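I have placed the structure first, in the form of structure tokens, so that the comments after it can refer back to it.
Excluded from the complex is one protein chain; the other protein chains are retained at their positions.
After this line comes chain A, so read on.
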Amino acid sequence: MALPQQHTISEDEAALYDRQIRLWGAEAQLRMRNASILIAGMRGLSNEVCKNIILAGVGSITILDHENITEQDFGSQFLIRGAALGTNRAAAAAEKARLLNPRVNVIVDQEDIVKKDDAFFQQFNIVCLVGCTIDQMIRVDDACRASEKRTGFYAANVYGFNGYIFCDLKDHHYRVERQEENAATVIIQKHHTYDSLSDVLLARFGFPTPRKLRRKVSPLLLAIQVLWQFQQQHGGRLPQSSSQEDLATMLQLRDTKLKDAQVDPAFVDDSLIQVLVSTGSAEIMPVCAVVGGYLAQDILKTLSAKDAPILNHYIYSGMEATGVVHHIKKE
């Protein structure tokens, strides 16, 4: 993306961004300001992410969605207004998004993601897919990994009280500052390597005890992977809340998935699958706010090359009020 690379923060920006520059520094702010981000799939969660990263002052954000606004979209997408019913989601959200921070270039793309070629994704610094199918996620992740621009890949979604973030930065270099006791600041350069989404899905755990397993992966993440599989086999649709048939399919998929992953089938309880089936299609504001807050924060962390981003899953459970990070590797 041919953005003019600017090398300083203006005094106006310094005043506007004062409270955050005091947190992450002017260099991080500058990196964000020169960055381009794609958010594909406009949902409640995407609205949150857009709001947060636009406020932070990134260079440009492209919002991609080919669908039109339905009545129920108003329940979680606060960037759209009543009059926009029936119009394109991305276009409607962009109008309000621009007002959040006129310094950020908000670009609308109304094309279907399936029609976008790999080169499209490779022009961004960060690509973030919200609520997309697992097939799209894997394809776009692979495209980002092949990008010369080292495009970072995120995928996320919320299901009722629960939500996840997946992150693949391939090979990410960042710095960590540490205050020594003598008040000197030590800067440590680090890097993390990330597995691709398709590799992550092949992870084998080797039947450990539930206690050991729980430290590696949460039942919720495995249940969400089962949900992706269901969608894959059903033309992208989620299970219907009240469908016994869908629930039975989900339970079956759970059994095969856990067997393949070398995990005791009891690890992912029936009730958890049931909750995902009954609420999986719903996105509610507070859950979007929490997951969207972490997602935006992590995107900003990655852009600023300061501090460690999520490696490589973040799982939020609203019922338990926990947010855990799991590093899942192919192994």
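Quick note on the criterion: a contact is a pair of C-beta atoms (placed from the backbone, for glycine too) under 8 Å apart; a residue touches a chain by one contact, two chains touch by 3 or more; residues count from 1.
Assume contacts and distances are computed from a predicted model.
Q: So which of "tRNA (adenine(58)-N(1))-methyltransferase catalytic subunit TRMT61A", "Coatomer subunit gamma", "Pyruvate dehydrogenase E1 component subunit alpha" or "Ubiquitin-activating enzyme E1-like" is the UniProt name of the chain that got left out?
A: Hidden chain identified via UniProt as "Ubiquitin-activating enzyme E1-like".
Q: Taking the full complex into account, what residues of chain A touch the chain not shown?
A: Within chain A, the residues that touch the unshown chain are 7-9, 11, 14-20, 22-23, 26-27, 30, 44, 48, 51-52, 55-57, 70-72, 74-76, 78, 81-82, 99-102, 160-161, 176-180, 184-193, 215-216, 241, 278-279, 281-290, 292-294, 296-297, 300, 307-309, 311, 314, 316, 318, 320-327.
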